[in-house]
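Sharing a structure below in structure tokens format, with a few things to ask.
Left out: one protein chain. Kept in place: all the others.
Coming up: chain A.
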């Protein structure tokens, strides 16, 4: 490593552009920040040695150098943006119908572009390894870029001396020379600076007035916040920190709570759906305007059980109640750290249906026997008394016609249909009754008897979301630190004013990281009523 010794005696690390102590441009390194002779100095990072630009030996250094480039960081962000945008071109795989083959689906729905989209793996873009690697690289770039800049910057600001090299002073943006300035005037300027909360340091008559150095750390504080947010996002991949699942529970049903290793069950005792009262004068007008009912409450009264012992899956577990209560929107019920939220519902699923048998041509439909078909626990045969019985030949919970053949779409009794065989002492073999909701589709017209629905019992279904999220506090902390960094960098300014006696003249230079107008006003105020010349903006003079 080749250190550079400046004329002022300070030893700078290799790659330094402006001497850390006195600010003198180091001849051989001016190309790094693009400084040109006699023009203003580039004050970026105080002209400190960003080491990444100077060392490139071991593999570690090479990787470090790659990620420490802001250019690389910007490209990573651009690539991620482009990839993220492409991912929204067509639906991701999780949003296409579950039963179809994705290879065919993308080709058939979106043509050749869809096929390319699928083959490139864009249908699972956001969980693909290369996309995650891209996002992770942004994080790596953020960390290394920050370290690589904050350390030298800190060094340079700490090592700076009040006595600066004349070249440094002359090549600042705000600069002026004044002949024959009295000592009193200098003292006046210093006391004015103190009044404006500048910190004053002096070295052999050279004065450095500085304030708001704190502002320079804003971007790095901000990056720490971002990194914490990235870490939080990373942890979401792990079920210990983040879990989300869904479960439908019917009224009266006890169901396994997913994501609990079959250790917990939930029972839906009642689902409550309430609407605002249209007769209430407070709501009446609004309800009339929308023309429909407005829900006021979705609620599941639930009980939560823990499994006792370690039964095998499928064995009837012994359950111990551990919690009960009402689940309402935004008011979850907890199982350990798993919160159960109200999130959806289905009203009026069939629970049971009652039937009666009567003579087909009896207008009064006088009952000859009744039975109730319980959808949860149906029997294969019902005895109606007096020698009449009904055999359940087929039961379709969610009835539909599949090419002329009756079938069921699901196991849920949303639209049940039945084929009953009626046996009786005066029936030769049996009579077929085909019942669906609202109809009795008798296949034969010569039935003597008929089954009719006399009543139904309905139940509701509640849809519950399960959520565990230990990453939220981390997101919160990250966001707060992010904001602190933004405020720190935005609302404070790092201003420096140098007073530099030189050959009987008084040189004054000023620098700020932002808000040059504010610095100008500070200077005007400070130099008021003195003979010292107001510095000119040399950038404007050009």
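In this text, a contact is a pair of C-beta atoms (placed from the backbone, for glycine too) under 8 Å apart; a residue touches a chain by one contact, two chains touch by 3 or more; residues count from 1.
Rule of thumb we're sticking to: contacts and distances are computed from a predicted model.
*Asks:* Among "Thiol-disulfide oxidoreductase ResA", "Iron ABC transporter permease", "Aldehyde dehydrogenase family protein" or "Lactose/L-arabinose transport system ATP-binding protein", go ahead and choose the protein name stored in UniProt for the chain not displayed.
*Replies:* Of the names offered in "Thiol-disulfide oxidoreductase ResA", "Iron ABC transporter permease", "Aldehyde dehydrogenase family protein" or "Lactose/L-arabinose transport system ATP-binding protein", the one UniProt assigns to the missing chain is "Thiol-disulfide oxidoreductase ResA".
*Asks:* For the full complex, which residue in A:40, A:83 or A:143 touches the chain that was left out?
*Replies:* A:143
*Asks:* For a quick check of understanding: of A:192, A:299, A:343 or A:408, which residue touches the chain that isn't displayed?
*Replies:* A:408
*Asks:* Kindly state which of the options A:40, A:167, A:256 or A:432 is in contact with the chain not pictured.
*Replies:* Here the residue in touch with the unshown chain is A:256.
*Asks:* With the full complex in mind, choose from A:324, A:365 or A:398 the residue touching the hidden chain.
*Replies:* A:398
*Asks:* Where does chain A touch the missing chain, residue by residue?
*Replies:* Interface with the chain not displayed, on the chain A side: 1, 3, 51, 58, 60-61, 63-64, 98-99, 127, 129, 132-133, 136, 139-140, 143-144, 147, 231, 234, 237-238, 254-256, 258, 262, 312-315, 375-380, 392-395, 397-398, 402, 407-413.
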